[in-house]
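If you scroll down you'll find the structure; I have some questions about it.
The complex appears here minus one protein chain, its other protein chains still in place.
A and B are the chain letters, set down in written order, and residue numbers restart from 1 in every chain.
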Amino acid sequence: MTFSCLQPPPLPDPHIDLESYEAGADLMVLNLGPQHPSTHGVFRIKLVLDGEIIVKAVSYPGYLHRGVEKLFEKLTYAQVTPIVDKNDYLSPMINEQAINMVFEAGLGIEVPRRARWMRTIIAELQRIASHLVAIGTFVLDVGGAIGGGASMFMYTFRDRELILDIFEELTGCRFHYNTHQVGGQRHDVPVGWDAKILSAIATIEQSLDMYDTLTSKNNIFRDRSEGVGVLGRDLALQLGLNGPVGRASGVDLDLRRDAPYHLYDELDVHVPVLMEGDCLARFKLRALEVRESIRLIRILLEDVPEGPIAALKPSKGPTAVKIKDGQWYVGVESPRGELGHYLIASASANKGMSPYRLKIRPPSLHLVSLVPWLLPGNSLSDAIAILGSLDPVMGEVDR
Amino acid sequence: MPTELLLFYALGAGAVLSTAAMLLPTTGRSPIHAALLLIVSFFFLAGLYALLSAHLLSILQIIVYAGAIMVLFTFVIMLLNLSPDEIREPKISYAKMLGGGVALFVFGKLLNGIGLAASAAKAVDLTQHDTFGTVKEVGHMMYSTFMVPFELVSVLLLVAAVGAVVLAKKNLAYVDRPVPSPAEEFKTEGHAAGDGEAAAGHGGHH
Partner (left out) sequence: MADLLANPWLRGIASSVVIATGVLTIAAWAIWFERKFAARMQNRVGPNVVGPAGLLQPLADALKLLRKEVLVPRKADAVLFRLAPALALFLTIAVVAAIPWGKDIYVADLDIGLLWVLAMSGMMLFPLWLAGWSSNNKYALFGGMRAVAQGISYEIPLLLSAMVPVVLAGSFNLREIVEYQSVHGWFAIWPPGIGVLAFVIFFATSLAEANRIPFDIPEAESELIAGVSVEYSAMSYGLFPMVEYVHTWLSSAVASVLFLGGWSGPGSSIWIIGLAWMLLKTSILFAFIYAMRWTLVRFRADQLMHFCWKWLVPVTLGLVCLAAVWVNVTAGGR
């Protein structure tokens, strides 16, 4: 696989010069966050408002900074997995997979087919769970925590609960799983797991029809989301956006299809792409992706591969994995876009047991970088809707 | 009768006191408190109207004056957010003197008219009619005897409203501003993503 050396030209500054703003206008500075219920975590945006219209928006992430990348350099390869669960806390499974895939690339080992099959199913289930949260919280942001938005939020969380139950049956945990390890899986498939998955996705498929009725046939919801926060394809490309937000703006890119990993090369992944680029398109696209994930899971469950679930023997301690000198990058399709891990391994770093440097490319950081572009010109209410439709996870942005 | 008299004095005293309280140095420094006291005195006046059997007038006093108009008044005062020093500075200009002169003239004319009417009118105790002050009575008057002035006033108010909108409307050019577009040279069709070029690959080695 080659890397594109496409160097985009410098972006124009989205921040307007306030001195040149209409003379005599009374501007007000409003700090949205960091303790605001609708910024999806501790995220602060400084808004300059003219009445209710946003003139300028400056984002200040960093309130959830935990120094994860520095921590990686102190922990051994086997100890890293439980840490990354907390990065994108809405899709911990995919974080675990991504970081273990870069270690496997460093070791140059092939993961057994059964483990890859499990990882594909887990990734798709996690994608459904994460998109359900995104769908629910977007309606919550548009509709209010005590109102119609909350009902939808409850419904999506009820459906997400089914997936958490499946994961709990597999791993014993509901959120921070630590079930992936270098070379394969830690826990094998429990008995009757596939039947449980099939019934859960059947329920979710039915619920999706209900969500569709509740939202796309609701005029107020359409008024609030249609044509709001339009992100053009050019800007999306230039800011390096992919994932649902990019695909809702016409960026036809999905790593599951274009750079397949796990078992995706055997599957025919249909990637939904919308051209509108507004909040409604982003919302609809997530629902379409959930349907696609359901389809993929059904195909996967038809043929269960037998065999071992891990390439390496179960590790006896945290020091089992040692990676020699080299640099590797692995990108996977997380529910928010391309989640990349860039590993520089060195035999000198903790005797080869720890990464020399491990850089994360979090998709949410690119989503947050849209704030100064999308918010100006919209009202305060729309700003919340736009933020909700981007669905960033601050744990991943700040790391 | 004593009840009515008692109420009259109570309401009258309330109206006078609340208006007088506006002039006190403690409240006079805060225009908001003064405006709210004005609302209180409007309520007392509404009570006096009700005592005179003018029910419609009293309720309109509350809806229109105490409700709609004073909300806008306080709205403006609060958003101006004047400091006490600014308020205590009386400035006299020619425009203000002219305006004051006109106001005095109109006020004098009004007093004169009231005096004329009072002397010319026969002393009729209107409150003896049981329909006095009811909605029907006022409506009849408004749409028969005072039809033309009533309509003229409403046209005047409409013109004033339209004028206020025209004056207050801002230049909204910025609001319709398009989202800043990226640099021109990047807008090429050749970079249609999805061809794997822009995608970072799985396990790519350097």
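We adopt the following convention: contacts are C-beta pairs under 8 Å (C-beta built on N, C-alpha and C of every residue); 3 or more make two chains touch, one makes a residue touch a chain.
The model shown is predicted, which means the values in this text are computed figures rather than measured ones.
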>> Given that one chain is not shown, which residue among A:Met28, A:Ala202 or A:Val304 touches it?
In response: A:Met28
>> Given that one chain is not shown, which residue among A:Pro37, A:Gly67 or A:Gly172 touches it?
In response: A:Pro37
> For the chain left off this view, which of A:Glu110, A:Asp223, A:Asp268 or A:Asp325 is in contact with it?
Replying inline: A:Asp223
>> By the contact criterion defined above, which parts of chain A meet the unshown chain? Give residue numbers in ascending order.
In response: 28, 30, 36-38, 52, 139-151, 154-155, 158, 214, 218, 220-221, 223-224, 379-384
>> Using the document's contact rule, name the residues of chain B that touch the chain not shown here.
In response: 3, 32-33, 36, 39, 55-56, 59-60, 62-63, 66-68, 71-72, 74-75, 78, 134-135
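Just so it is clear, only the chains that are shown with their structure count from here on.
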> Roughly how far is chain A from chain B, going centre to centre by Cα mean, in whole Å?
Replying inline: 52
